[in-house]
Structure formats: C-alpha cells, structure tokens
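Could you have a look at this structure, given as structure tokens, before my questions?
With one protein chain withheld, the remaining protein chains of the complex are depicted in position.
Order of writing sets the labels: A and B. Residues in every chain begin at 1.
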Amino acid sequence: MEALQQKARTLLQSGAVKVVIGYTAGSDAERARALFVRNGEQTQQLIWDDRCRQNLAAYLIKPEVRALGKPALVARTATLRTLLQYAVENQLADEAVLALAVADGQVVELPNFAAIEEYLAKQPRGLTPEQQQELAKMEALPLEERWAFWSAELQRCVKCYACRAACPLCYCDRCIVEVNQPQWIPVASDPLGNLEWNVVRAMHLAGRCVDCGSCADACPEKIRLDLLNRVAAQEVLTHFGAEPGYSTRKDYALAAYKPDDKEEFIR
Amino acid sequence: MAEFEPKVIAFVCNWCTYAGADLTGTSRIKYAPNVRMVRLPCTGRIDFMLLLQAFGHGADGVIVSGCHPGDCHYTAGNFHARRRWMVFRRLLDFMGVDLRRVIFSWVSAAEGAKWAELVNTVVADVRKLGPYEAFPKRLAGQLKTVEVA
Partner (left out) sequence: MSETRILQKASLDGLFAKLTAAGRRIVAPVRQSATALEQCHAERVEFEEVTTAQKIAADYIQTIRPPKGALFPRYEQMLRFKIGGKEVQAEEIKPEAKPTVLFGLHPCDAASFATLKAVFTWDSGDAYFEPKLAHTTVIGLSCTKGDAYCFCTSVGGGPGDTRGSDILLTPLDATKYLAEILTDKGKAVVALAPELFTPANGQAAPALAKIAPRFAADKLSAKLPALFPKGEIWLEQSLRCIGCGACAYVCPTCSCFDIQDERQRYSGVRLRCWDSCGFGLFTLHASGHNPRPKQSERWRQRVMHKFSYQPERLGVLGCVGCGRCSRSCPTDMNLAQHVQSLAEMPA
C-alpha cells in the first residue's frame, strides 16, 4: 500500500497522469470502493488487498471519468487482460492508460500494451483448482438438478443489469436490452426473460470475457453469473485455443473460424 | 386423451436445407408433419436467441440445419454458425437445458431423403421425451395472471 500511495503521489506530482484510479476502504470491513485520486493528499486513502476485486477498467468508458484526463489504473490481472481486450476491440489507444500492477509490495508501471503483454506472460493462467472443482461439481449433477439450480438462481434475477454495468466489456451504446423494435429481451423479470438475458450476456461475452468476476460480485442477488461466463470461456479455450486479454492480436474466436473446426454433434 | 404430438421448429438455411426439404416434397417422400420451418438466408444468420424464443413459444424440439462445411452459399456463414453452436450447446447443457431437444445438422439441397429421415428421427425422439414443460414460456402465452414479488 505504501508503495502504491507513493507511486500515485509521484505520478500526480510529475503530471504524468491527471488521476489515479484505485481502491479505498468501503462501507464495511469486507468492501472496497473505487477512488479517483487527483491530489497528493488523497493518495493516503489508496489500499491494496483482497477486497480490491471490482474491475476498475469499467470506468475507462465512463465519460465523466474520461473527462478527468489521462489515468493511471490500479490493475489486477483481470483488469490488465481487460485493457488488452479493449485494444483488440479498438476501445482504447495505446499509452492512453498507465496500468499499475501491484505484486509483493512493489508497483510495476505498465505504460503500454506491449508492457502489459509481457507482464501477463509471466502470470499464472487458467482456472484455480477451486474453480475447476466447482465447474466439475455442477457438470456432475444430473440434467434436472442443473436445471433446478439455474431456474432457482435466475428466478431471483430482477433485471437490474448490475452485471452489465459492472462488466467493462459491456459497453455497447445501445445494448440489446435497449433495442425495442422488437423488444428482444423482455423488460419484465419473468423466468423466460431472465434466462434470455443471462444467456445472451454470456454469449455476447464468449471469447471476450476475462473472468474478472465483477458481474457476480455486482449482482445484488448473488447469482453465480461468473459460472456461465467461465463455462463459455472454457469452451472457447478448449476448442479454439483462444484466451482473451493476453495479447493484442485480433482473434475473437466467434468472429473467426477454421474450415476443420471439429465437433461431433452435427448430424 | 390425445397422444402427445411434439411441436418442432426447424431453422434452416435457404440454399441448402430448405431446398433439400423442397426436394423431399417433390420426391413425394412422406415424413412427420410436426415440423414448422423457418427459412433464413444462412445458418450464419441464425441468432442463438431464436432457439430460446422457439422453446419460449412452446416448441418441444428445435432443429437447426444448413449447408455442409465448404458449401455455404455465402462461403463461410456455416463455419461461423458452427463455432457459435459449439459454445452455445455447452452453455445450455451447463444450465440444464435439454440438449436432446436441440438438433443440428447439415442437409444439402440434394439430400431430400436425409431431411425426411432426420425429421422423423427427431420427432420420434422428442415424442418419447414428452412436452418440454420445464422450459419457461412467453408471458403472452400464459393464461393465468402472474405477480412476482
């Protein structure tokens, strides 16, 4: 934290950045909240610990935050992956953001996409054993029990779209839920509408999602949305070898194809 | 009590499967009448949401069919569709949607017999599975007033 606060002070003083987007203590011991540091005094409020989960990259597309000027962004691995995915999708210019990775009490400055790529290449990749176990547990359940689980989860969905708002990669000016000629996704939070919304979001993110988990964290009903995105990501990785956010190479799996993509289910 | 007759919706591409189904007809091959065809220019255009909408409107089974890989009228539409279906199936299966009710196939304009055989097999399979009651339906189609806290 000290190192991070010091780094923030230096960056602001030198004018290298106009704002440091990081985390500070939240409303209770388990929460952190985003902080937009613009002067040396505020830097003392920056923290870095397990509470710092929200993917702050989502703020890079918020007009009021962009208006603050060039940002430094305190970035965990998923956030760094988001920046590279933004590059792939032409949403962010190179060097527009100074990413700050924090590891072992040190702050690493990553001023451009190449630096982020290099840094990420050294980080552990893939699902943790707990995450794998969770997916396996779900997949071992019989069909009816899986459906019962997801029906119950989705019944709680109130269509607040916190998942969409928290996800940095949900940045469409006119989201599919806001298209009303026709109204593709019903507004009402009925079982079919909830299923359609959550499936559509998972599919629109398939091959793009960087597994930051902010969607599930944001959901007021604590629906396990992260599992849906994770399963789609696993499928993309297994069959197409694509793992978004580790390079700026443009290879969105669902916009590409190989003539010999293999499947066994087409009759 | 009438025996259950499944409703199967088929999303098919214009150039191959739809033409193939036409050939089935002109060849006077009889096949189960339970299928309602929705014609689209290409499987690449088939939004995965259409499958959910079909079930939501009361379909018990869905067939999605198009040109064989390499034969797409628009060159690569079915390649894109194939990738999309691979991911979509995994997601649906994970959520507990019954994949036995969703069938994908390649049926060319010359495969009139294959189309008939496919439909007959699918309808028979879905008949055994019964109506897809578990799947949530469109509100407009429901008769009772629904209020949810």
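We take it that a residue touches a chain if its C-beta (ideal position, glycine included) is under 8 Å from a C-beta of that chain, and two chains touch if they have at least 3 such contacts.
Keep in mind that what you see is a predicted model, and the values were worked out from it rather than measured.
All shown chains touched by the missing chain in the whole complex, by label: A, B.
Touch with the chain omitted from the figure is made, among A:S27, A:T128 or A:Q181, by A:S27.
Interface note for the absent chain: among A:L11, A:A58 or A:I266, the touching residue is A:A58.
Counting over the whole complex, chain B has residues 57, 138-141, 145-149 touching the chain that is not drawn. If you put the missing chain back, the residues of chain A touching it would be 26-28, 31-36, 54, 58-59, 62-65, 134, 137-138, 141, 145-146, 148-149, 152-153, 158-162, 164-166, 178, 183, 186-190, 214, 217-222, 224.
The criterion applied here is as follows: only the chains that are shown with their structure count from here on.
If you check the complex, the residues on chain B that touch chain A are 48-49, 52-53, 56, 69-70, 76, 79-80, 82-92, 94-98, 103-106, 118, 134, 136-139, 146, 148. Interface of chain A with chain B (complex): residues 138-139, 143-151, 184, 186, 188-192, 195-196, 199-200, 202-203, 206-207, 227-228, 231-232, 234-236, 239-240, 253-259, 261, 263, 265-267.
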